[in-house]
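Just one protein chain is left out here, and the rest sit where they should.
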Amino acid sequence: MSTQKNHAELSEIFNKDEDRVNWHDETLWWVRQKRDKASHAIPDWELLREMASQIKNNVLSELDTYLIQFEAKATENGIKVHWAADAAEHNQIVKDILDKNGVKQMVKSKSMLTEECHLNHYLEEHGIDVIDSDLGERIVQLAKEPPSHIVLPCIHKKKEEIGDLFHIHLGTEAGMSDPQVLTETARLHLREVFLTRKAALTGVNFAVAETGEFVVCTNEGNADMGAHLADVHIASMGIEKLIPERKHLGVFLRLLTRSATGQPITTYSSHFKRPRKGQEMHIILVDNGRSTQLGRPDFRNSLKCIRCGACMNTCPVYRRSGGHSYHTAIAGPIGSILAPNLDMKDYADLPFASTLCGSCTNVCPVKIDIHDQLYKWRQVIVKEGYGDKKKAAGMHAMDWTLASPSLFNLAGKAGRWTLKHAPFAVNNSMNPWYKHRDMPKPPAQSFTEWFKTNRPQ
Amino acid sequence: MSSRADILSRIAKNKPQYIAAPDISAFGNKHSSNANLDQFCAVATGIGATIIFINNLSEIKTYIRNQITNNKRIISSIPELIGLAEDGTLVQAIPHKLEDVELAIICAEFGVAENGALWVTETQMGTRILPFITQHLAIVVNANDIVGDMHASYIRTAGSDHNFAAFIAGPSKTADIEQSLVLGAHGSRSLVVFVLNMDICDESDRPVL
Partner (left out) sequence: MTVGLFVPCYINQFYPNAAIATLQLLEKLGVKVEYPLNQTCCGQPMANSGYEHLAEGCSKLFTENFAGYDYIVSPSGSCGLHIKEHLHAGDSPEAAKKVRKSIYELTEFLTDILNVEALDATFPHRVGLHQSCHGQRGLKLSQMSELTAPPFSKPEKLLKMVKGIELVELTRKDECCGFGGTFCVTEEAISVKMGKDRIADHISHQAEYITSPDMSCLMHMEGLLNRQKSSVKVLHIAEILNGK
C-alpha cells in the first residue's frame, strides 16, 4: 500500500496557508494574462492552434517513419542516436556515455524528460554529480525538491526562501532576497560550472525528421552555455517531440512561448544540426510509455503536448493547490492525463483533481482535449478497479434511487432530501460540505409537488 | 529484440491511420518591408534590446568607442571591425578562451518583425559559444532584411545548411524568482541591434552576410 498522500490531501495541506495560496494563484494568473495578451494579438491564433494540432496528428500517424528518417539524417550529420524503451534504459545510456568519457560531473539544462526518468537521482547514486543550470531548477535542486511547474520550476517559492537557500549554499548575505542580486549570484556560480564541465545534457523542444536537427529553447541561455562548452553534448527527447519538416517549426515557435509566458519567442531558439569540431553529440530517443499511450485512441492526443505549461497557469485548481500536490514530474491538467498512462494505480487520484471547467483545453496551443480526457480517464480508472472503493457502493445506491421516480420522490419529500441523498455529496460519514458551507434550506415543497398543485393535469 | 526494434514495432502496431499534414502555406503576413522594420524595432525594444540605426559600419566603431572606454575584450567576426575588435574567427578551437569577452559584434542574416528575433548561424558567430558567453552582444542587420514572421523565416532559410544556428531575441533573461524579470541570466546582459540603412550606405561598406 502506497503511503503517498493523494491530491486532495496534499492540497488541503497547501491550503493551510491561505495568503500563500493567494500569492501563488495571483502569480500564475498574471502569467495567464500575459499569455492572453500575446495570443489575442495574433489574429490567426485559433487557426495556428488548429494547424499545430493537425501537424501533430500527422506526426502521431507516421511516428515510426519519422523516427527512422530522423535517425538517418541525424546520423548522417554526425550525431549518435540512441533508443531507450524506458526510463531505466535512458538513464543507463546517459551513464554509459559519461563513463566512456570518464566524466564524473555533468551540467544539465531543463529537461522534463529527465525529471520523468529521475535521472539526477540515478546518476548521484552512481557517483556522478549533476548540476541543473536553469535558475529555477537550480533553486529547487538546492532545496532538494522537484520542480513544481514545467516552465517555472520554483514558482512555489518566495524570494525570501530562495535568499535563505542562496545564503546557505552560495554564500550570499543573510536576508538578501533581491531577485537581481540572487540572479547575478547564480550567474557567477553557474558560469564556473559551465566552464568546468566536460559533459552537458539538454532537453529537446522539437526535432525535425526532414533534416535531423533539433531545437532547444531557453530564455537564460543555459542550454547553449552548457552545450557549446562541453566536449560531450547529450540531448534527451521523448519520441513525440518530432515534427515532419523545418517549416513546421514556424507554427510551433509562434505558439510555444506566447502560450508559456506571453513572450513573442524565447531569447534563444537554438538549432543544433552537427556537433562542433571535436565534440561528441548524442540524442536519446525515449519511449517510456509513449508508444502505449499512442495505442489508446481516447488518450493519444496527449502526446501532442509541447510542454508550454499554459494549462497549469490557467487551471484554477493548479493555481490553488501547487505543483507538488500532483506528486508527479509533470503537474497540472496535462500531467493528470499523462501520469495514469505510466501508473494507473499511483496516479488514480489525478484525473479527479479537476472541476472539468475546460479552460485548459482552450489555452492548449496544440488543442489537446484535456478536460475530456480527464473525464475519460475517470471512467477507465474506475472500470480497472483503481477508483475509490467506498464511492462505488454509494454510486450503485444512487443509480438505484435515481433510476426510480418513486424512490426519488419519496426521498425527496420536503426535508427528507438531505445530504445523504444529494448526489454531489456521495457517501461521506463526516460531510466535507459543511466544513465551510451551509446547505440550502429545504423549501416547503419540491418543484414536482408545486407542479402537481399548480398545474393539475 | 533491441529497444529500437521494440519501440518501432509498438508504434507501428499502435499508431492511428495515416493523417496528412495540413497545408500551412497560407500563413505569413504580407506587410511591406517598412512595416516589418517598424514592428521589428518596436518588438525588439519591448523585449529589452536597444535599436540603433546606422548608415555605415564605421558608426559602430564610434558608438562602441564611446561605450567601452576601458581595455575590456571586444571580439567580432565582421572584417570591417577588426582593429577595434579581435578577429572572432581565430578562436574556434577552444571556446573556453572566450570567457572574458566583454562585447561581441556579429551579423545576423535577418530579423523577424513579429518577435524581434535575429537569425544568426555558426558562420556569423565565428564560434558557437560567442553570442552566449559574451557579457554584452551587438548584432548588425540590414534594414531591408526584416521578414514578417516565423513562417517567412523558415521559407527564407529553406534548403540552407548550417551546423548550428539560433534565433536570438533580446538579452538573456529570467523570471524564475517570483516572476520578477531580470536581464542577464547566463547569456548576454544586453543586446544592441545595429540596423544598417542600406539605402544610404555605399556598396563597399556593406558587411558580407
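Think of it as A and B in the order they're written, each chain with its own count starting at 1.
Methods note: a residue touches a chain if its C-beta (ideal position, glycine included) is under 8 Å from a C-beta of that chain, and two chains touch if they have at least 3 such contacts.
These figures come from a predicted structure and were not determined experimentally.
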| item | value |
| --- | --- |
| Which displayed chains the hidden chain touches across the whole complex | A |
| Full-complex contact with the absent chain, from A:Ala52, A:Cys305 or A:Ile381 | A:Ile381 |
| Per the touch definition above, residue among A:Val251, A:Val317 or A:Ala339 touching the missing chain | A:Val317 |
| Residue ranges of chain A at the interface with the undisplayed chain | 7-8, 11-12, 14-15, 18, 21, 25, 29, 36, 39-40, 42-43, 45-46, 314, 316-317, 320-321, 351-359, 361-363, 375, 378-379, 381-383, 387-388, 391-392, 395-396, 398-405, 408, 412, 417, 422-426, 428, 431-433, 435-440, 442-443, 445-452, 455 |
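Just so it is clear, only the chains that are shown with their structure count from here on.
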| item | value |
| --- | --- |
| Chain A and chain B: spacing of chain centres that average the CA atoms, whole Å | 30 |
| For the chain B and chain A complex, residues of the former touching the latter | 2-4, 6-8, 10-22, 24, 27, 43, 47, 92-93, 95-96, 99, 112, 114-117, 122, 127-129, 132-133, 149-151, 153-155, 157-158, 161-180, 182, 184-188 |
| List of chain A residues in touch with chain B within their complex | 27, 30-31, 44, 48, 50-51, 54-55, 57-58, 60-64, 67-68, 83-85, 89, 133-136, 139, 152-155, 158-159, 162, 179-180, 182-184, 186-187, 190-191, 194-195, 219-222, 224-225, 228-229, 239, 244-251, 253-254, 261, 263-278, 285, 287, 291-292, 294-295, 297, 300 |
